[in-house]
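Chains shown are a subset, placed as in the full complex.
By written order: A and B. Residues from 1 in each chain.
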Amino acid sequence: MSIPATPSREHLETFPNQFPGRDYLIEHVCPEFTSVCPKTGHPDFATLTFRYVPDATCVELKSLKLYLQAFRNAGIFYENVTNRILDDLVAVLRPRRMTLVAQFTPRGGISSRIVVSHPSGDHLPPAP
Amino acid sequence: MSIPATPSREHLETFPNQFPGRDYLIEHVCPEFTSVCPKTGHPDFATLTFRYVPDATCVELKSLKLYLQAFRNAGIFYENVTNRILDDLVAVLRPRRMTLVAQFTPRGGISSRIVVSHPSGDHLPPAP
C-alpha cells in the first residue's frame, strides 16, 4: 500500500456498519493535514475533525489517512479543500449526517476555521 | 474474585436503586480500557465514559471494572466494542437512558471517538 499521487475518492475504503439499527456518532481527528496554497506556493497546515452518523458503511481509518496524505502537494484554497473532502466522504459513505471542521494555523496573524456539513448547514455538535 | 477469562455480561453485578422515584444521572469514567486490534494484533487504548439514568438497578463498580478488564486480550474493532459494551449494560441494567463515549488514543496520527446511546441516538450530555 503506497500514498496515492493525487487525491481521489477512489482511495477511500469502507467496511460494513454492524449496528445499522442504531444512530451513533463516529469522530476522527487528524491533526496532521497539509496542502499547498495555490496563490503563494507555501504549505498550509490544518487539523481536520470528522463527525458522522454511519448508515450502511464506515470509513476504514488507514485508507482515510492515505487519502488525506495525497493532498500533501496539491494546490487548493481553505474553503475549497474543506468542501471537497466532505463531498468525497459523503459520496463514498452515504452517511446519515456528517460534519467536517478544518482548523488552519495562522497566516498573516489570522487563523481560520471552515465548518461544512451534510445535509447543508446541519452541523453535528462536538462529541460529548 | 478474579478477572474473567472472556468478557461476558454475566459478570456484571447490580444493586437496587434506592431512589427510583427520581430521574437522576450516574456517570463513571474509566481511563484504563484496553483491547486488541483484530487486524494488526496491537493493543488499543481508550477512555470510556458511561452516563445513565437508572431504573430499578445500578451497576456495581467492582464488577464493572472486572467486566472491562476481560477485554484486555480480546480482538475487536473500535465501533464494535463500543456498541457491544452498551448492549451488555443495557441488557443487565435496563436503564431509562444510557450513553457510552469511547475516546481512543491516536493511531497513524488519527484519534477516534465513538458515541452510542440507548435509546438509539439519544445522547446524554456531559454531566454538569
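Here, contacts are C-beta pairs under 8 Å (C-beta built on N, C-alpha and C of every residue); 3 or more make two chains touch, one makes a residue touch a chain.
Fair warning: this is a prediction, and the values are worked out from it, not measured in the lab.
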Legend entry - Identical protein chains in the complete assembly, only 2 of which are shown: 10
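We adopt the following convention: only the chains that are shown with their structure count from here on.
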Inset, instruction - Please give the residue numbers of chain B that touch chain A in the complex, ascending. - result: 79-80, 82-83, 99, 101, 107-117, 120-121, 123-126
Inset, instruction - Name, in rising order, each residue of chain A that touches chain B in their complex. - result: 17-19, 21-32, 53-54, 58, 61-62, 64-65, 127-128
